[in-house]
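Missing here: one protein chain of the complex. Every other protein chain is in place.
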Amino acid sequence: MDIAPYLLLATLEGLVQASVLTLTALGLSVVFGTMRVVNVAHGEFFMLGAVGAWVCAMLMPGPPWLGFVTALIVAPAIVGLLAAAADWAILKRIDYDPEATIISTIGLMYIIQQVVLMTFGPNAQAVDAPFYYTIRFPWFGYSSYKLFIVVAAIVLVFALWRLMKGSRVGLLMRATQYDKDTAQNFGIPVDRVYSGVFAVGAMMAAIAGVLVVPNQQAHYLMGHDPLLLSFVVVIVGGLGSIPGTIAAAVLIGLSDGLLSVFFTPTLAKIASTLLVALVLVFKPEGLFGKATR
Amino acid sequence: MKKSALLLPSRRSVLAGMGGAAALLAAPGLVGRARAQSGDVIRLGAPFHRTGIGASYGRWYEQTAKAATALINEQGGINGMQVELVIEDDGTDPKRSVEVMEKFSAEHNVDAVFGTLFSHVVAATAPRAGELKMPYFICSESHALASGAFNRYVFQPSITDVKSQVISMAPWISDNLGKKVTLIYPDYAFGYDHRDNFTAAIEAQGGEVVADIAIPPTETSFTRYFPKIPFSTEVIYHVMVGPGVLTFVKELGEHLGSQGPELFGFIDSLEAVQLDIPQLSFLEGSHFWEGNPRYAQADQTDFDAFYREKVGVDENGAAMGDPKNVSTYAHMFSVWETLYAMKAAMEMADYKGPDQKVAMLEAMESIQGFDASNAFPQGQKVFNGKTHQSFGHQYISKVVDGKLEVQHTTSIEDTFYPDETDYTKMSF
Amino acid sequence: MSVTQFKVEGFNTFYGRSQALRDFGFELKGGEVLCLLGRNGAGKTTALQSVMGTVKPASGQLMLNGENLFGLPAKEIPRRGIGYVPQGRRLFAELTVAENLEIGLQTRKAGREVLDYALDLFPVLKERMDQRSGTLSGGEQSMLSMARAMCVDPLVMMLDEPTEGLMPSAIASIREALVKLRASGVAILLVEQRVDAVLPIADRVAFMDHGRIKAEFGIDEVRNDLSLLHQYVGVSDKAKA
Amino acid sequence: MTNDRKLLLLCLGVLAILFALQFVLSSYLVLALTRILILSVFAMGYNILMGYTGLLSLGHAMFFAAGLYASGLASYYWGVPLGWAFLIGIAGSAVVSVIIGLLALRTEAVAFMIVTLMFSQAAFLATLHFSKITGGDQGLTLPTEARSFDLFGLVLDMTHDGTRFNIAFTVFAVVLLLTYVATRGPFGRQLVAVRGNPGRTEMLGFNIYIVKLMAFTLSGTIAGTAGALYGLMFGYIGSSFADFQNSIQPLLFTLVGGPGTLLGPLLGTALMTMLIDRLSGLTTAYLIVVGVLLIVMTLWAPKGILGTIRDKWARWLN
Partner (left out) sequence: MAELSLLKTRGLSRHFGGLKAVDDVDFDLGQGEIRAIIGPNGAGKSTFVSLLSGRYKASAGTVEFLGQDVSSLPAFRRVRLGIAYTFQITNIYTAMTVLENVSVAAQSRLKPNIFGHRHVTEATIEEEAAKAAATLGLGDMLDVVAGTLAYGHQRLLEVAMGLALEPKLLILDEPTQGLSDSEIENFKDVVRKINETATVLLIEHNMDVVMSLAERITVLDRGQILAEGTPAEISDNRAVQAAYLGEAAE
């Protein structure tokens, strides 16, 4: 294949990956930004979204799009409730201590994985895409559903942005993020905001999971990769910075596609992992973040 | 050199005073139960991949093993003894698998262990089996055994190893599909077996591998690898495992469209996956290797019908009454057959208990093969006592109307290659 | 309209084993300004935080118009009508002026007229509504912090060193706002270190040391005997002499 | 002083009991105990960093694997005798620990956790990538003839269960006593001071970066010692020893037993290993228990079993 179509394909793939990554990583980033905790179970919320999509597809009669739309509503809602419950039952009780949060969310990760294994089973399960249409380029075909993912991600990011900037709830969230004590001094129910933020973060991951599953399949171990990649994105983008997270997701999504043109994929993964570690060591505010103080 | 056990204190020097401490730690069930009486029952350790990456296989391996054991016991057991399965989960994890092997040996006191599938798990466990002097029958396709990497306690009496499979496929591929082949395989050991053996085999046929594309097993999206497929490719040879395989096949289809090269795949990619789903419609007309045909063929043997019924699988290879619950049909026969192979060896050696372990293993090595039967429903086998490896028929099937139809059955001779080791020269 | 009655009684607050408040208490009526003076570390800020519930006292009573607020979750205290200007202003620096005020307004769901009232006191803020509050000057930040607390529509207003580090002109406009606030019947507790900042507007002065109120005087007493100040604020008579 | 003596006596008592257990336990439990001792060494190494110095690493599988691969590859490719291979493993992990420590210790708290996780992930991927050497996920099996060695005329055979137990016991005993020494006296005081209050410790004239680096290196090297021992004893090296789960393992063991207690890692390892071993026969999802325990420990017993006992009843149990 010539280099031009090659690059076109890599770009398309990169955009799709960037979209999914943006949603997942934004969830992680919003939680970190507001609560200053790292949620290691984030990938499992992604997985639950995908599994939820499969369950909806199983239970909903009628055309695939009906199950898909149902999943888009139901799966994030359930995941959000679960996350809020986890916040109430665990995180609140350890007072959002950063290290204890990491350990207990590792525990949560195992629990979710294993419960899904016991109920959903070990098989990878496919879900029908809501529509099938392959866009044929002269050199290769491309799934229109994948492009739909990109559009959906843009819409969702815009919605999140509106929620944060334009709504009363968003205002309370931002106030809590900047100064928890003062927020309390103005009657803001900080613990409810925290539960809400944790739920919203999880829902972002779940939506990404629903979107991805017609493309991949639902599997109980599928949360691992999105988690690591989200870490990468959130750190490179600057912890808690939303524009930085988006920029980093696009950068990493695109470069991942392009890097694999030149390197073997495992080597590319090693390189990006090391990059993250070194960014944290030498530029802890992230490539896009501004230094604090 | 005489190996000394100087560091091992004599068991007679048990200190009476330690009894209390022992009782403390040895909560009920912790101390290995002593074998009630030698010869009352044959206990077989069955480490299956209940969890981890191999879990969809493990579930069916377990079901098959249970069915075969029930049948053997119905027929009077082995040498008059009932067979008892001791099943443990190895998590598809090499570390855990070694521990499980020890547990079988030292705690459950099993007579033999069988049923491991994934080759990295086998690689970790086989040496430990040798040390524990535990007969270990694998169902894995791994070529490591026949290449001499293991020891005299390890056997593969049913499923044919990757090298044989590949060698027997290559002539048919080059004759029927094309000579310029692009390989797509997982970037780890199992994939390298395919790459190395197939490259050699297709070149022997006058063909060539125009590109080989290794994909990390953790990958979830594959489209970006496909541009590496050269335009000159006539055949894409693909073998993938793991949870992402369906995506792989689907994206391959989307990418190539209808006018792409021929596809030849190993069914490993689609084990436990329904074929007649819209995502896979483009596979129509492509070819697959099958270890055992998933769909009951027109010329189905009585043996296959019998086996299907006992394992609880319908004519489409899915669980009875649940068409979505597809089995790992192309591989799981090896568990059934391995049990019967063990039975045969034990009966030859008139096996009554672990004292006759060596006799049983020697009997196994002396076996020349097995005839197609209810015990060996996949077909006839030739067994090589030197390499501990079995050879059998391989099936090439074409996807027709969302079902696999066998197009070609290789002869057993097609799978032969020169011996690479001789385990009989090793000591027990 | 009845006069606000606010009473803090028997607060004991601990940080680990060390006691920051010892049987701390005061009384305050609507339309009155009580100034709390004391050295660094005397426990003034802890006292305010204990009232607000962000620091939890081990024991005490917190009466507002006959209702005991003690032990309520921190978010409930401001909702009952206590406005707070914390030390260092504690604006939401990334939020705009308008957003900061909005947060004050939503505390008790106060109407727009409250906002207008606050902005009339600090007209300079009107021009800056869409500016990020972190970019305001020090004086403007203090005004915003106070305006934000006023948006709560408070019965009681507590201010922790609102004039710290300000230019005299800014101090004056804050003082002016306090006077108007008092006139409207709000009960005001003003914490200060600098005596000069409080003398012009205080009705009573309380001196705090070691976590308790050591003495309380009417403003006239203090004006008549400045040595009281030196005695309690910690500048010795020798220094004055 | 007397407290330390009490603890030393307890350690010696535990060692005596452990040694004697091989005569009492069933052969499977002796095997299990062998493994427990090796994994306890891993956990003790982890404990030096997490328990005594207060630095929570999520990447210790990297050091375990460094020891495992350094020793295993030396034995596999160059036929280095086992004793030397073991030393090469220790040296290899020491080098890796110093390098990673120099970098990772520039960060703190959550960033430190993520940096160690990322380095470890890169190391794991490297074991896969260089599969021509490492054997990748399938790993390498050490040939049987490489499994015995000659120690002053005494041939020790690693395939022999009794030999294996006693070697594991010896290494465990050495590391336990080393940890005892390292966590007491001047060095131990430095560690605990850094854990308790790094800022203050610096203002008392300690170079806390160097103190942390020493702790990090010691911790990583002990973890690597466990790895080298594991690989040589069981004759298999593979990339699954470098994965994330193997980093969580010592954390879990230490957390359960009691971070910052000398015998906590042993207790935690023994309990968790036996628990998981029993559970895997009962349920397919035994990891769920690990998950629940992680949460339960953080919620109700963040100091682990021995840590709680120490705080309540026996302050000397450090």
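Letters are used for the chains, namely A, B, C and D, taken in the order the chains are written, and counting of residues starts over at 1 for each.
Everything below uses one rule, namely that a residue touches a chain if its C-beta (ideal position, glycine included) is under 8 Å from a C-beta of that chain, and two chains touch if they have at least 3 such contacts.
Just so you know, these numbers come straight off a predicted model, no measurement behind them.
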{"item": "Shown chains touched by the chain that is not drawn here", "value": "C, D"}
{"item": "Sole contact to the chain not displayed, among D:57, D:201, D:221 or D:298", "value": "D:201"}
{"item": "Touching the absent chain when the full complex is considered, from C:7, C:175 or C:210", "value": "C:210"}
{"item": "Residue among C:5, C:19 or C:65 that touches the chain left out of view", "value": "C:19"}
{"item": "Interface with the unshown chain - residue positions in chain C", "value": "16-19, 39-41, 164-165, 193-197, 199-200, 210, 226, 229-230, 234-236, 238-241"}
{"item": "Contacts of chain D with the absent chain, listed as residue ranges", "value": "1, 181-182, 185-187, 189-190, 192-193, 196-197, 199-208"}
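One rule holds for everything that comes next: only the chains that are shown with their structure count from here on.
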{"item": "Mutual neighbours - chains that touch chain C and chain D alike", "value": "A"}
{"item": "Highest C-beta pair count, chain pair", "value": "B-D"}
{"item": "Centre-most chain, if every chain is reduced to its averaged C-alpha atoms", "value": "A"}
{"item": "Distance-maximising chain from chain B - centres being C-alpha averages", "value": "C"}
{"item": "Inter-centroid spacing, chain D versus chain B (mean Cα positions, whole Å)", "value": "35"}
{"item": "Touching two or more other chains - residue numbers and ranges from chain B", "value": "50-51, 187, 216"}
{"item": "Residues of chain A engaged with two or more neighbouring chains", "value": "117, 264, 266, 269"}
{"item": "Touch-based graph of the chains, sorted into line, ring, star, complete or other", "value": "other"}
{"item": "Footprint of chain B on chain D - complex, ascending", "value": "17, 20-32, 35, 128, 131, 135-142, 144, 148, 154-157, 159-163, 166-167, 234-236, 238, 240-241, 246, 274, 277-278, 280-281, 284-287"}
{"item": "Footprint of chain B on chain A - complex, ascending", "value": "1, 5-6, 9-10, 13-14, 16-17, 117, 121-124, 126, 128-129, 132, 134, 136, 140-143, 215-217, 219, 221-222, 224-225, 257, 260-261, 264-266, 269"}
{"item": "Sites on chain D touched by chain A in the complex", "value": "56, 58, 103-104, 106-107, 109-111, 113-115, 117-119, 121-122, 125-126, 128-129, 248, 251, 255, 283-288, 290-295, 297-299, 302"}
